[in-house]
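What follows is part of the complex, with its chains left where they were.
When the chains are written out, they are named A and B in that same order, and each has its own residue count from 1.
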Amino acid sequence: MDVIEFAPTKEQYAWTFGGVDPILRIKPGTLMRLWTEDAFSGRLRSPSDRPGEALDMREVNPQTGPFYVEGAEPGDTLAIHFVDLEPARDWAASATIPFFGGLSTTERTALLHDPLPDLTWIYQVDREREVVVFEALHGDLRLDLPLEPMLGTVGVAPAGREVRTSLVPDMFGGNMDTPEMRAGATCYLGVNVEGALFSVGDGHYRQGEGEACGTAVEGAMNVTLIVELIKGKAPLWPRIEQDEHYVVVGSARPLEDAWRASQVGMIDWLRELYGLDRLDAYQLLTQISEAPLANVVDANYSAVTKVAKRLLPKGRAYGGMHRYLREQARI
Amino acid sequence: MDVIEFAPTKEQYAWTFGGVDPILRIKPGTLMRLWTEDAFSGRLRSPSDRPGEALDMREVNPQTGPFYVEGAEPGDTLAIHFVDLEPARDWAASATIPFFGGLSTTERTALLHDPLPDLTWIYQVDREREVVVFEALHGDLRLDLPLEPMLGTVGVAPAGREVRTSLVPDMFGGNMDTPEMRAGATCYLGVNVEGALFSVGDGHYRQGEGEACGTAVEGAMNVTLIVELIKGKAPLWPRIEQDEHYVVVGSARPLEDAWRASQVGMIDWLRELYGLDRLDAYQLLTQISEAPLANVVDANYSAVTKVAKRLLPKGRAYGGMHRYLREQARI
């Protein structure tokens, strides 16, 4: 297996999906050890940092990539298998950012309120106990929260000649912010341009579903992944396969449309896997769907539809790609 | 403990929250063994039944109740603890109903499409293996799905002199359709009128999150519950306490507003439990929230915010009411 290690310099960060020249060319089957900076570009380091001043909103969510995958053509499917997500620092940060977040007025949910206070929380990582430590800014509550690393942002160059900021999730993936994107998962993305041009970033040491305030426990991450290419079969919306679950992520506003997109995406997947009639798949999904929200923040919301494999007949998604990659990862 | 058994006749079904005289008066602390008819009023019994013809949409979701709780006054909190939910039949039904459901045009998401086909699925219950059996209408797929009984509808009379159909969820509870409403859970509802006038119904032998097609595995249910009364402390939105989780249910459209209501409701609850600052609670919830959707169907959508007790300091919601009721249930 080809192995590539890559950590971008600050000048090499990508801030968009599409619109950036590839930083590396790789062959399908390559294992990559990547480093990703945190979503704040490392600018929040102390509870005294004021996000409204410290952040430059044009330079958040730096991406590691994009990578050109040889042979990838529009209509193909990129499979990115996450072998390992390892926090690269002993601390992480979270914040409230003015006019940003699910429970705040924003540029689009435009109301007449003043912004909420902009505050920074710093979390210490305790690797031994596998926790991050929440410390209240007011009062003395401290809580150990399990370390559950995930990647907020995984995506390819968009279709239709578009270039999108790394803050946005959509059909091309992007800033989906779902805890389902964790070690052991395989993400399937439809390829829109030659070489696919995928990138990753926005590591979270943990995150709740919905990501209410808009920022998780944000930290630099060592990401180990394997890239594979499937000819054709591009899904409309990003799919994730885990050992135990099939997952589809829809991104849209209002939130019911994100959910609808993910549900219809799963109905399509169930039909591909089992030859089900559309209304039978609708009925079955109604009784077995899990629906843990991903993010309800700003530009686009992401909703997850998830089904447990144990409830279903044996399936072989993409010719058994996930199992194959799991085995490759163990080598 | 007072024990009451009650099964309504067809003439005794309630079709609304509010607007119906109480069928019984009970004292706080009463254990009730109730029977609830299925959401179709028992009218779908075979895959050959056409819901568009067989159903009368003015007579769906029949409620068992309402019950007048002595001493309950506006501003109080009703605690309903579900001791047991036991399927009362060996079969259950689900259906697609014309212009109804989350992935269909409806009266409000009004589009120009013809309705989807109206179909009925019948599920056999296998009590020994604790499953219901899905049978595809087209093709021969059969699947065992775990029996996971829950109640779709639990509510009190609404505020503001309103009377609402039993199809609608809102601040008064109602047709929330969340799988969190299962045996072992305690539901807290704010009281709006003297006697609270609560009722229950809409038993589901199982349901996926979101309840896409609008109907779960609908079946008659034997419901055992204990009712208690807490003076004052009425929550704005329904709360549920389980052994392992705190849950808040928000109901609104668009879906992001249902989610926002449930998130702010949980922030309020965390502040009550731990004296947290509002923004600290926002930050903490961002990292620990679970957000399994309840229903995205028609009149109002319901979103769930859920947090695991194991992540939090010891709390004593409502003076330890849930633990007390758990113990009462074991007597």
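Heads up, the rule we're going with is that contacts are C-beta pairs under 8 Å (C-beta built on N, C-alpha and C of every residue); 3 or more make two chains touch, one makes a residue touch a chain.
Quick caveat, the model's predicted, so the values are computed rather than measured.
What's in place is 2 chains of the same protein, and the file's complete complex has 4 copies in all.
Basically, only the chains that are shown with their structure count from here on.
Spacing of chain A relative to chain B, judged by their CA centroids, is 32 angstrom. By the touch criterion given at the top, residues 94, 96, 102-103, 116-117, 119, 121, 134, 136-139, 141, 143, 145-146, 206-217, 253-256, 259-260, 263-264, 267, 274-277, 279-280, 282-293, 296, 301, 303, 305, 311-313 of chain B touch chain A in their complex.
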